[in-house]
Each structure stands twice: as C-alpha cells, then as structure tokens.
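Just one protein chain is left out here, and the rest sit where they should.
Note that the chains take the letters A and B in the order they are written out, and that residue 1 is the start of every chain.
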Amino acid sequence: MTRKIRLTVNGTARTVEIPMYRTLLDCLRNDLGLTGSKEGCGVGVCGACTVLLDGKMISSCIALAVSADGHEVTTVEGLVGDERLHPVQQAFIDAGGFQCGICTPGQVVSAKALLDAIPNPSDVEIRDWMLGNLCRCTGYYKIIESIQTAAQRSRA
Amino acid sequence: MNAFEYAAPRTLDEALAVLREHGDEARVIAGGTALVTMMRQRLVRPSYLVSLREVSGLARIEAANGDVRIGALVNHREVETSPLVRERFPVLAETFRRVASVRIRNMATVGGALAHADPNQDPPVTLIALGARVEIRGPAGAREVPVEDFFRDYYESALEPGEVVTGVVVPRRPAASGAAFVKFLPRTADDYATVAVAATVSLQPDGERCREARIALGSVGVTPLRARAAEALLAGQPFGADLLRHAGESIKNAVDPLSDHRGSAAYKREMASVIAGRALTQAWEAARAAARETR
Partner (left out) sequence: MTFTQECAIPVERERLWDFLMDVPSVAKCVPGVEEVETVDAKAYRGNLRVQVGPIRLALHGTMTVDEQDRAAWRARMRAEANDGRVGGGIRARMSLTLAPGDGGTRLRIDTDLTILGRIGEFGQPVIKKKADALLEEFARNLGSRLQQGG
C-alpha cells in the first residue's frame, strides 16, 4: 500500500512514492534526504521535528506524509537563500541561541514562522509562540534573545 | 505503525460511503494529533484511514441566527484567533488558546477533539457551559447532540459506527450574562488540567440574582461533567460566599476523579470545588458588568 505523492519542498516540486504509514518527518529525512528536522519525542510535543506546512508550524513526526500531498513544506534547509543564512539563523549564531543543536532546527523554523506572523513580537508573544519548542541546554533565555535580535534587525 | 489504506475524499457523502464499506476496520482522521500518536504506539491499528481534510465545507466559522457554527475541520488555532468567536464568545476563544502549543493548535481540529472524547481536554468543558450542540452526520442522516450528552465513557463518544462530527453550534448568550474558564494547571509535565471549570451565569432583570447558571468540569471523571445539582442551588439566588461554599460542597459529590500524575482523586475533588468557586465568581462579576451596561 504505497502512494506517489507530489509536494513542494523548500520551493522545489518533489515526487516520491511512500507507504501510507510513513510520517512526514521520516519522508523528509529518509526519502528526501533532508535530515535537518529531528525526531525528539515522537509524539508531537518537543518541537524538534517542526516544519511549516503551507506556512504553518506542524509536528512532522505525527503528520502522515500522504497528508502533505499537494501541499507546500518548508524545512530548516529551506531557510538558507542565495548561500546566505536566514536572518533568524544568523541571529541564533550571533546571540548564542543554541548549545548542542538538536532542538535548533525546530526552534529556528518556529521562530521564522513567528516573525512572519508577528514581525515585532513582545516578550509574551515570543514565549507563547515558542512554548512548544523544548530545549534541554540553553534555559531558553538566549533563544528569546536570538528572536528579539532577529526582529530588531529586520526592523532596522 | 501498521500498514493501512488511505483515502482523502472531497465530499462528505463519499467519506461516509467509505466508512460504511469498511466498518470496524476504518477510522476517520482529521488533524491526526491523537490518532497518529496512538497508531505509532500501536494502541489502535485501523486498516483504513478516511481523511476529512479535503472535504469541502467543513472548515467554516460562521454566524447563523445569532448562534455561531464551527465546522469540524476548523483547527484550534483558528477558533482561538477568529474575530467572530472572540467577539461573541471570548471565553471560548480563550479556552482554545489554553490547549497545548500553537503548533498543536494548528493541527488539532474541533471535530477530531470531540470525537477523541478525552475527559482531560479543555474545549468540551467550555462548550458544555455554553450549551453547545454537536452536529453529526451518518448513514441514517443528520442529528444533533448536546455536548454534555456527547461523551459516554473514557475515549468513547456518542458517535455510532459510520458517523462523523460535522460541526458544533454555540447558541447566543442572553445579554446580562458572563462566562469564565479556569484551568488549574499546577504542574506542566503535560498540558492537561488537574481540574478545569467553565461557568456561565445569566442574571435576572434586577441585575443581581442568578437566573441560570451552568457549571461544567473537566478532568474530574471518565467524561467531562455538568454539575446540575450545584446549578440548581444557584438559581434565583444573589451572589454570596456562603452560596458558593454550598455549591462547592455539591460539586465535591458530583465528581469522580481518577488519580494520576496530575493529582490524586482526593486532591482533584477538593480542587474541583475551589476552582468552581473561582470560575463562578468571575462569571458572576462579568454578568453583573454586562447587566450594568445594558441598563
């Protein structure tokens, strides 16, 4: 029971034949070679697998790949443009928003979605939005600072 | 997960036909947050999944004769941010906002959450307090069930085989009324409440005494509960600490909580009464303010 699905991943049309039970995360990582998104908890809670589906954040570990058929997916790999890091990625580096890095792809994708929706977020808005992205290393302060830095820079 | 077939029909009739054809072996999937998680844990193993995501007409939020109708495929985030819901039923938008995180709210649907029938969820509690009704469609046609009658047991709804939730209707509120939702979440190991209470209070023309109160509780049993005995104590009465205490005692008898990592049954029973008091106080205050405004 496999199906051929057509989806746009990071702006490029991709066709892939997958079994029905393939999660979107496994499809991205194993079938499409995009290993940036990580599996942390496997139940949609930790946020390490966050990707954007039609611009909205979802947990790809509990999304079926077939449900993305005909839709657009943005992963962390899609943030880079013209050989330059996305402003959010650059801000995370400059402000020290990661240590081990395992949660970082999810953090960065979520942060990008936040700034797309709310270009000038308050502290409360940042915390509310990013609440579903867990981090064991940083204690979260530097992540918030990174997002504030990215927001300030895009206003400048 | 087990192997399964997957269909994403474009009309509700098609979806119902597929469900009828595969009977017991088929399950409906919408956002998939609950179902895929259970399938990954091998707790359920359907051989056929019918997705409602491409069915047109199930994802609208619309006003209908003063009521608000929310389609089954509307996700939690859409309810939270809907201008119509925020204007007519701010307590409902606020309740949906309290669920999990933005990311989960993007995926989880209103209909899916109802059909999942987890007594620890937040939205059903407020929907019961608001007197909302579930719209259902199945082989025998369409029917409506009040949300308070929609839950039979732990993870069991009133859906018969082959039926799906198509929406939920929230009826208009009287002018001199107020509502509140209080989620008691002392620990955040997960996001489910230790106890949650939603209360609505509408006032008599004197703007002080209760005309009708509705009190609903979550995480206090195998289904969300409506505390009718406590409600009856409040009808016709002016607000007062003694009255609330009385109602709180009644609530302790009405609930049958399960002990788990969010609290022991005894603790939840105690907190049900305390949190109900807070929700009622907030709702009554809001009702009084609304009554003063409409003078």
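Everything below uses one rule, namely that a contact is a pair of C-beta atoms (placed from the backbone, for glycine too) under 8 Å apart; a residue touches a chain by one contact, two chains touch by 3 or more.
Owing to the predicted nature of the structure, the values given are computational and were not obtained by experimental measurement.
Considering the whole complex, the hidden chain is in touch with B. In the complete complex, the residue from B:Ala7, B:Ile61, B:Val145 or B:Val222 that touches the missing chain is B:Val222. The chain not shown here is touched by just one of B:Gln41, B:Ser56, B:Thr81 or B:Asn253, and that residue is B:Gln41.
Listed residues B:Ala30, B:Ala100 or B:Ala117: the one in touch with the omitted chain is B:Ala117. Remark: the residues of chain B touching the chain excluded from display are 27, 38, 41-45, 117, 153-156, 222, 258-260, 265.
What we mean here is this: only the chains that are shown with their structure count from here on.
Averaged Cα coordinates give chain A a centre that lies 30 Å from the centre of chain B. Partner chain B is touched in their complex by these residues of chain A: 1, 3, 19-21, 23, 42-45, 47, 50, 56-59, 62-64, 66-67, 69, 110, 128-129, 131-132. Residue ranges on chain B touching chain A, taken from their complex, read 1-6, 8, 29, 32-33, 36-37, 39-40, 49, 51, 53, 77, 100-104, 106-107, 190.
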